[in-house]
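Input: a single structure, listed below in structure tokens.
With one protein chain held back, the other chains of the complex are shown just where they sit.
Here is chain A:
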Amino acid sequence: MIRFSNVDKWYDREHHVLKNINLKVNVGEVVVVCGPSGSGKSTLIRTINQLEPVERGEIWVDEVQVNNPRTNINRIREEVGFVFQHFNLYPHLSVLDNITLAPIKVKKLAPAVARERALELLNRVGLAHKRDAYPANLSGGQQQRVAIARGLAMQPKVMLFDEPTSALDPEMIGEVLQVMQDLAKSGMTMMVVTHEMGFAREVADRVIFLDHGEILEDTQPEWFFTRPQHERSRQFLRQVLAPMHG
């Protein structure tokens, strides 16, 4: 479904943020990406829908090479949902309009159909009663659930998440993770940047550990948590897991 082969990226020509990335995400798989702050996790998943260009290598989504200048990137983006750390809902639109905007304007869906689908999705994320509310009047957890519904409304083949819970108050993290877990169970292909190791252990099929732009581990959660191969990953795990046992 997603394939990176020999991908390199630099910021400002000198800062090498992604180093020879090779990875594959199969249909229906849930892959968690973790690593220290600044290791290039956001950059990595933003290259998939080309919010960040790459200088070398190939990135494929399905049978289409996304970093080919001849590819219509907007068609790819319709099929790749993206959930941001800071939700980025449209403050001037109601919850329902946030969700139906792109399906109507980009996918040219009939408004009635888009609306019906949006209501279904709102039900699924438990926010049907908030359909007429504006983002400013929702909690962070609710906003993020709406953002997930907004992504799903395009009926994507893949959903990408960039630290979807790190801007949330602790008591709201659970509700968002629950929605993501349900989504994973429904068979959605997902790539999730997160430090929620509980989610990785429970839901992920694979864990990728990124450090200084390099993939150091790409393995099953069990192996990652019990037998990390690199000193850097052991150190990282000690740091993120410490508070839970402390």
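Simple rule for what comes next: a contact is a pair of C-beta atoms (placed from the backbone, for glycine too) under 8 Å apart; a residue touches a chain by one contact, two chains touch by 3 or more; residues count from 1.
Here, contacts and distances are computed from a predicted model.
Q: Pick, from "Glutamate/aspartate import permease protein GltK", "acetyl-CoA carboxytransferase", "Iron-sulfur cluster assembly scaffold protein NifU" or "Ferredoxin--NADP+ reductase", the protein name that UniProt gives for the chain of this complex that is not shown.
A: UniProt lists the chain left out of the view as "Glutamate/aspartate import permease protein GltK".
Q: Which one, A:6, A:26 or A:88, makes contact with the chain that was left out?
A: A:88
Q: Can you work out which residue in A:17, A:154, A:168 or A:215 touches the chain that's missing from view?
A: Hidden-chain contact among the options goes to A:154.
Q: Could you pull out which residues of chain A are in touch with the chain that's been left out?
A: Touching the missing chain: residues 49, 51, 74-75, 77-78, 80-82, 84, 86, 88-92, 101-102, 105-107, 150-151, 154.
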